[in-house]
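Removed from the display is one protein chain of the complex; every other protein chain stays in position.
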Amino acid sequence: MSFVEYSDFIQDGDVAIVYLGHESMMPVKVQKGAQTQTRYGVLRHSTDLIGRRYGSKVTCSKGGWVHVLHPTPELWTVTLPHRTQILYTTDIATITMMLELKPGSVVCESGTGSGSLSHAILRTIAPTGHLHTVEFHQQRAEKVAEEFKEHRVDHLVTVRNQDVCKDGFGVTGVADAVFLDIPSPWEAVRHAKAAMKKHGGRVCSFSPCIEQVQRTCEALADQGFEEISTIEVLLRVHDVRTISLPVPDFGSDPSAQTEPDAAEKTAPASAPIQDTVAMKATVPPREIPGHTGYLTFATKPRTS
Amino acid sequence: MSFVEYSDFIQDGDVAIVYLGHESMMPVKVQKGAQTQTRYGVLRHSTDLIGRRYGSKVTCSKGGWVHVLHPTPELWTVTLPHRTQILYTTDIATITMMLELKPGSVVCESGTGSGSLSHAILRTIAPTGHLHTVEFHQQRAEKVAEEFKEHRVDHLVTVRNQDVCKDGFGVTGVADAVFLDIPSPWEAVRHAKAAMKKHGGRVCSFSPCIEQVQRTCEALADQGFEEISTIEVLLRVHDVRTISLPVPDFGSDPSAQTEPDAAEKTAPASAPIQDTVAMKATVPPREIPGHTGYLTFATKPRTS
Amino acid sequence: MADNGDDESQYRIKGGDYVVLKRGEIFKAVQIQPKKKVIFEKQWFFLDNAVGHLYSTTFEIGSGGVLQLRKLRDAESSTDAKEAGTDNRNIVDDGKSQKLTRDDIEMLKEQGLKGQEIIQQLIDNSSTFRDKTGFSQDKYIKKKKKKYENTVTILKPSCRILAMMYQGREPGKIRHLRYDTLAQMLTLANIHAGSKVLVFDTCAGLVLGAVMERMGGYGSVIQMYPRGEPVRAGVESFGFPAHFRDTLHGFPICHVNALLAGTLDTTAKDPSAGRAFFFLNKSLRNRVKVLTSCFFFQAQEKKVKQEEKRKKLAAAAALLEGRNADGLVIASQYQPCPVLMGLLKFLSPSRPFVVYSQHKEPLIECYTKLKEHGGTVGVRLTDTWLRHYQVGFKL
Partner (left out) sequence: MADNGDDESQYRIKGGDYVVLKRGEIFKAVQIQPKKKVIFEKQWFFLDNAVGHLYSTTFEIGSGGVLQLRKLRDAESSTDAKEAGTDNRNIVDDGKSQKLTRDDIEMLKEQGLKGQEIIQQLIDNSSTFRDKTGFSQDKYIKKKKKKYENTVTILKPSCRILAMMYQGREPGKIRHLRYDTLAQMLTLANIHAGSKVLVFDTCAGLVLGAVMERMGGYGSVIQMYPRGEPVRAGVESFGFPAHFRDTLHGFPICHVNALLAGTLDTTAKDPSAGRAFFFLNKSLRNRVKVLTSCFFFQAQEKKVKQEEKRKKLAAAAALLEGRNADGLVIASQYQPCPVLMGLLKFLSPSRPFVVYSQHKEPLIECYTKLKEHGGTVGVRLTDTWLRHYQVGFKL
């Protein structure tokens, strides 16, 4: 297992995703002899996990069963331990395409946060790209570096613990793309520019408030970035259900000629039968999906 | 006919809406002896319109037919002559509810523009409310006053041709609600406050750009307005169609045992028949519905 | 047109008024009743002290659930001038930054400290607050405020407020009808004073109330209701003046076919037996007596009320008989297609109608049927998308 390469079988040292049920998953570090407690009982790693195929249905001690899934950046995003607000897959997918990431891309990112986006970037730029990620919070930088190792993607990433607004990304003229998720992205725009290739590239800044977006757009324009564009992407999940709709009873229709007996049968007068029709429908999200942030994209043109 | 009261029959002097087809309508001033040219031929007012019931299907000279509808503010919004950008029904409906308009409300509005919102306000505040509408463009102010007369709502409205930012609404302490659709709403906020009842009321400002919204929000907060909230409402029209989906052909299934004759019938080998399934579906709007503007609402608290 | 005479009485809270309690974004509709304990946001209090005050006044909940006028101060700026860090880099989220324990906080509450004061205590005892950025500080205060503040604002009800209240508190009761959708419906149905509007509302009566508000007591509203009694809880909450009631009529839809056939007998003693009566009348005359006498026993004690009901039904039937309604609004969990096709017959030509369903799929069916059936123009299936924007946070 690695976050950039599939394996068929679970091995000692892997990180596996235990799927307990709809929207209920947990990551498990697979270790010989170890045990993991789930709501369906204990999972014994040596017997229940190691050597089995990813995707297997595994019976826990209490008789309940779980599925053990191969990790992906997307499963990691929904199961990772939060140390900060994180980016979710809807935004990540958009960022990946709009930054034109692909195998071989060199990317700079700050802040690393809980590493949700970092894993997705690494998946896309492997096996020949590199991620330079800058996190000013020391504890977080150390933790995420440890996770990169466990997920076997550490050869693709350099974690720096510094202040991107003051110290930049620690590299110059190498990046195809830069991503900013910091409180004052406008202070890092010149560093983003410096980190990028002479030929140019793409930059993205994520901010929850429109005021941050405005200052960032100004800084981007000042630094000569082009095609500055701000978007927001919201996800709607449609829950598929069988709905049951009562049918109105307008009373019997006197214009419809019926035999006395037939009428007696179809309308027993005292307790009208409540008819319903069933159909498949999607239940729209109860709330309009929540705002996460605005994504501002821009292109760095060629500089001499 | 009036824009605030239904009639059953078309009369001389009415404004009727001629419905030619889906999203194709035109307003017609009904006049004895007059004629209106449509793509289906001529409509003779005296014989084809006057005295007939609203909703009638009328045959034009070329043999095509149209429906003649009673005017409503909503039909007016989609047929009125544009002299400016106008507000559409989605925003108008939201404004009407969020300003808490109802019969008897006194409302101030600026600019009047082409009168799209004004008609909807008048419909809702009749028969006992009043609209004070301020338009700085003289030609427009005159034109809209003329239309109010034709639509028999002029007793409910006062049109003023002045600069709302400089001269205000021309009334003090009377309004339950104020609506602003001007380039610099923040300059009119103090006038809005002055026009409103001592007890308080609701205000709305419409602006296409977020920068305008910010300055307006600042001005509203400075003037002591409360519950300041900015929203945007977008309409999606779902086109209902019968769609036809081709069914994939994976080749015959050798595991399914068939008689030679039956096989020959169902699969004539050379030209595989393309099977399709049909179902009712809605075609989502091709483009994400367009941004019209942001609606900023606020409450004026009691002032002494 | 001027605010002459300053008739303040309409703005004052009176005993018996239907009002809406508000805290932050939370609303609750209640009636002002003497010594009636009200529970709102896990706190209980009495509304007696609110009587005589102006609507939109904010009160603090004192000990013993007594409302007191909130001291005038700007709630937003009351927390002492903040000292803010430039970023959150040094903040380690170890759960140890707050020195006050839960027990400490409970003690402060028992000492009678107000929400505002408790929040200040929390700030003073937070080891990280000063290091947080201004943005994080604001977020912190807002969060704590929500938890510890004990104020309540009393509002005059309106369609806007009640629609937002239902959406937040009991969306299931109003079939998940959002307020932006309700706004569209009222406008697209051209609801206005002086018209005759049919309403089929199983959304707690919210839609019915909204229609009545827009009609301002002019014209007539006929609630077409399925089985049993019409649902009108939502209408109560609007606190309409008494005369609005005269414009509201009810008609049980199980009589619709009889009415259309001209065989509805509103002289029947018990209109709720109308359907059975009519039906049996035609085809099972020998069973009629049994059934009507059966109904009769129940009806004895309610004779006066029944007579009133009969009159009301007759009045509603008279309004419907002309089949000349000006508007039709349907909002329910019922299959929309038959409801619409059944009630459309009562609408005048060239009049708008609007049908709401929580689900798109049954409306596709409805749309298709309308197109097949003919006789309507401008039919559209739409939804709206409402976005809130947080604007004005200064960096």
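Letters are used for the chains, namely A, B and C, taken in the order the chains are written, and counting of residues starts over at 1 for each.
Throughout what follows, a contact is a pair of C-beta atoms (placed from the backbone, for glycine too) under 8 Å apart; a residue touches a chain by one contact, two chains touch by 3 or more.
Since the model is a prediction, treat every value here as computed from it, not as a measurement.
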Of the residues A:Thr36, A:Ser110, A:Thr124 or A:Ser184, which one touches the chain left out of the display?
A:Thr124
Just name the one of A:Gln31, A:Ser61, A:Gln223 or A:Thr282 that touches the chain not displayed here.
A:Thr282
Over the whole complex, note the residues of chain B touching the chain we left out.
83, 136-137, 139, 163, 183-184, 209-212, 215, 243, 245-255, 258, 260, 263-264, 267, 269-270, 272, 274, 276-277, 279-284, 286, 288, 291
By the contact definition given up top, give the residues of chain A that touch the hidden chain.
4-6, 8, 19, 22, 53-56, 67-70, 72-74, 89-90, 92-94, 96-98, 100, 102-104, 106, 120, 123-124, 126-128, 130, 171-174, 197-200, 210, 213-214, 217-218, 221, 228-240, 280-282, 289, 294, 296, 301-302
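Going forward, only the chains that are shown with their structure count from here on.
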With centres defined as the mean C-alpha position, give me the chain A-chain C separation in Å.
37
Counting only Cα atoms for the centres, state how far chain A is from chain B in Å.
39
Residues of chain A touching at least two other chains
210-211
Where in chain C do residues touch two or more of the other chains?
360, 365, 385-391
